[in-house]
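The complex appears here without one of its protein chains, the remainder shown in place.
Which chain is which? They are A, B and C, in the order written, and residues in each are numbered from 1.
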Amino acid sequence: MRLGIIGLGRMGGNIARRLVRGGHECVVYDRSEKAVAALAKEGMTPATSLEDMAAKLDGPRIFWVMLPAGAPTEQTVTDLSGIGQAGDVIIDAGNTYYKDDMRRAKMLGEKNMHYIDIGTSGGVWGLERGYCMMIGGPKEQVDLLDPIFDTLAPGYGDIVRTHGRDEPDDRAERGYIHAGPAGAGHFVKMVHNGIEYGMMQAYAEGFDILAQKASDKLPEEERMELFLPDIAEVWRRGSVISSWLLDLTAQALAKDKELSQFSGHVSDSGEGQWTIEAAMEEAVPAHVLTAALYARYRSRMDHTFGEKLLSAMRFGFGGHVEMPQ
Amino acid sequence: MRLGIIGLGRMGGNIARRLVRGGHECVVYDRSEKAVAALAKEGMTPATSLEDMAAKLDGPRIFWVMLPAGAPTEQTVTDLSGIGQAGDVIIDAGNTYYKDDMRRAKMLGEKNMHYIDIGTSGGVWGLERGYCMMIGGPKEQVDLLDPIFDTLAPGYGDIVRTHGRDEPDDRAERGYIHAGPAGAGHFVKMVHNGIEYGMMQAYAEGFDILAQKASDKLPEEERMELFLPDIAEVWRRGSVISSWLLDLTAQALAKDKELSQFSGHVSDSGEGQWTIEAAMEEAVPAHVLTAALYARYRSRMDHTFGEKLLSAMRFGFGGHVEMPQ
Amino acid sequence: MRLGIIGLGRMGGNIARRLVRGGHECVVYDRSEKAVAALAKEGMTPATSLEDMAAKLDGPRIFWVMLPAGAPTEQTVTDLSGIGQAGDVIIDAGNTYYKDDMRRAKMLGEKNMHYIDIGTSGGVWGLERGYCMMIGGPKEQVDLLDPIFDTLAPGYGDIVRTHGRDEPDDRAERGYIHAGPAGAGHFVKMVHNGIEYGMMQAYAEGFDILAQKASDKLPEEERMELFLPDIAEVWRRGSVISSWLLDLTAQALAKDKELSQFSGHVSDSGEGQWTIEAAMEEAVPAHVLTAALYARYRSRMDHTFGEKLLSAMRFGFGGHVEMPQ
Partner (left out) sequence: MRLGIIGLGRMGGNIARRLVRGGHECVVYDRSEKAVAALAKEGMTPATSLEDMAAKLDGPRIFWVMLPAGAPTEQTVTDLSGIGQAGDVIIDAGNTYYKDDMRRAKMLGEKNMHYIDIGTSGGVWGLERGYCMMIGGPKEQVDLLDPIFDTLAPGYGDIVRTHGRDEPDDRAERGYIHAGPAGAGHFVKMVHNGIEYGMMQAYAEGFDILAQKASDKLPEEERMELFLPDIAEVWRRGSVISSWLLDLTAQALAKDKELSQFSGHVSDSGEGQWTIEAAMEEAVPAHVLTAALYARYRSRMDHTFGEKLLSAMRFGFGGHVEMPQ
């Protein structure tokens, strides 16, 4: 199929490349002329503007937007809504908030244009291995674009088949799903990231408990020096908690068991927070996902005002205050 | 009544004084001769050792131990178990772990001696206002000692009576209870402290959210400078969250709205941890009490190893690691 | 002063009464003619519509809206924005989300009208004792309305003065504050409720641990039957955790130590959730306030899907699944 790719960073560029390798044609655009020129050299059709891209595509046109979430994506979708025509499809494969997707789909629907949101996982390995995709949008257009998704997805690979699956739809096993209407793709990806935070924190706490077993907070006869690189490694062998995150942990500890190059200031992207907001809208108790997010907040601070207040109250107990009557 | 007081720190000394003012006789002992001499000057009978104290009391003797929990108390109770006779009563009014009380009561019971544990609240104000006491031990001895408890307790004071109470036993309203068998006094006091941690953390988080409303993490148009001293003050006026801890908060903020004299390293005593252990033994989900305890742990650290591990995993995502096959 | 009161439920009606007793004049309106008639009988001026009320007030007119948050308040404020004139003041004393306040203030500002939001505490006792008020809005109008706030507030009462306060502004001590610009009043009240949830949960968990100490989950020799009504009562006497919520707890337990009339399905209003959203916007770790909210969510469910999934995974361990290769 022929489609336009807007945003030629690492993700956008590699998606274009994987599509071309799979026999598709890409018209490419980026604010950076250099990024466009690089892909033109690889045989793709360069565009000098969104209008130029639109002119170089046939209707119904397919615009794949691969830009940072927030203002850049929002502006581009808005611009495309003016440039596009009835029947055109705009795809946002960035990390957009799913409620923005729902709003945009409605806005575009009033012009008979279609909106598809894709939560994409796979990062820098995607070019070689494919992208895991969670897709939201109207069934007709998602089906129409299936050749594109099929090319981008990892395919079966050598992952063990899930015992008991008898779904006629094998897309999930090839690495992509049509999750639901507009917003569903990013919603599922958002929850994915929420879970990711929770799992990471579970490992973090566990390894903390192992590391601190040598701490002088403990009576000397209770201390143990545990060798974390080997523990992470042995847990990769058939234990219940084996996972890709554990593989990463084993690698990091193999390299430096003190992890001394890291300061421990841990960032969070929006998805963690949005997941909690979704949980609260649904009244789902999400203790673990929330605690994982908060641990990151705390990691970036020296002290909270609240901690000072705790000290102040404790000072108050000490006898310098009036008791209630 | 006549009793021995062992440990003449601020608590022990004032308890002795309040008892004497109430018409009781105290034999006093402390490792520090100076502390003993000071109270002797106030008319109490000094003792030079536990044996000397025993000689100066009549059977059944009453020993009130008011020492730091742990080794000092343990040693003294052990010594008294050797010195005392059948019928004697040993009172531990410190912050002992309730399972130690249960063990000691059993050990003393084998010698027909009695053990009473008292969780005491009131601190430096106790001399004037009285001590709130939660008492564990055998009914007969607790009843026997009632004149002592009656003297030490705050009494009715001017606290509004609880609507609907029709218990024939008014001791709770006068500020002390017989909570149950040995250990029950300290168990109830332990849970008290667990709740205290939870309440303190609730205020701490709330005031943090108020304080950070001025933070430049927020878009400029959403920021508000809120004046915390007035907020704490107005909440003291008939709001649902009025409490003595809020009174302390209002005082601390009135003095310095930045709380700049406090660093935010917050200690915890054993009771918080023991409360969580009790919760786990009973399979009671104690999310709030536990989170409050953990916030104190974290306040005392620069960074945890776990936080570094989170960063290491995030670094791993960045493309420098092998994906699972 | 003369003002209009819209919404004559328990809160609105009593506010009107307290104002009239304080020498103010109230024009009153409610959808229910009966409610209007009742207050007219007490000497207030009835209005048959918002327009009628506007006609019966002098400029600048003061409209006090005392309606359920959400649609009813929103509609009334919108209607008043059409009816009112430059200089008029619209007060929302309900439980509105503070971001709605900010939006409305901006909208009214374009018409040179003023918006004031008030977080009100005090409930049914307000008529006699006064209302604790947290006020947001422009200084000029808040100052102008001071006679109204002064009348409604509790005043000094017999609450012990906070040691160390030397603010020239004594409004907080009389029970109301000007918290900041539009939205600040409801923001402060929102955090108040967030703290309230946290404190309530701290007590709930603590009393649970006391109650379950008699549970047969424990070995028989570790069980204790603790008498909760007396424990709550004694903690009211000078303990660190004395509070109005503890007073309520003591009352509830005095009436029925089993609390058997309650099922344990616990509701939450929006403020708890909004507080967490504010915490996340500010990146404040609010473990306790969040856990308290989630405990209420969980209390209203039989089982979560997540719990079933835990069981399913555990079943999976049992040998009926393929291990990863």
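We adopt the following convention: contacts are C-beta pairs under 8 Å (C-beta built on N, C-alpha and C of every residue); 3 or more make two chains touch, one makes a residue touch a chain.
Quantities reported herein were computed from a predicted structural model and do not represent experimental measurements.
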Left-out chain, listing which of the shown chains it touches: A, B, C
Omitted-chain contact residue, chosen from A:V77, A:V266 or A:L289: A:L289
Residue, one of B:A55, B:A86 or B:A283, that touches the chain absent here: B:A283
Hidden partner chain, residues of chain A it touches: 102, 121-122, 125, 129-130, 132-134, 153-154, 157, 159-160, 162-167, 169, 171-177, 179-181, 183-184, 187-188, 191-192, 194-199, 201-203, 205-206, 208-210, 212-213, 215, 217-218, 222, 224-227, 229-231, 233-247, 250-251, 254-255, 275, 278-279, 281-289, 291-292, 294-295
Chain C residues touching the omitted chain (full complex): 123-125, 129, 157-158, 200-201, 203-205, 207-208, 211-212, 244-245, 247-249, 251-253, 259, 262-267, 287, 291, 295-296, 298-299, 303-319, 321-325
Contacts of chain B with the absent chain, listed as residue ranges: 160, 163, 238, 240, 242, 273, 276-277, 280, 283-287, 290-291, 293-295, 297-298, 300, 304, 306, 317, 321-325
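As a working rule, only the chains that are shown with their structure count from here on.
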Chain separated most widely from chain C, comparing mean CA positions: A
Chains most often in contact, by C-beta pairs: B-C
Chain nearest the overall Cα centroid: C
Inter-centroid spacing, chain C versus chain B (mean Cα positions, whole Å): 32
Rounded Å distance between chain A and chain B, as computed from the means of their C-alpha atoms: 47
Whole-Å gap between the CA centroids of chain A and chain C: 37
Multi-chain contact sites of chain B, meaning residues that touch two or more partners: 125, 129, 157, 159, 201, 203, 205, 208, 212, 244-245, 247, 251, 287, 291, 295
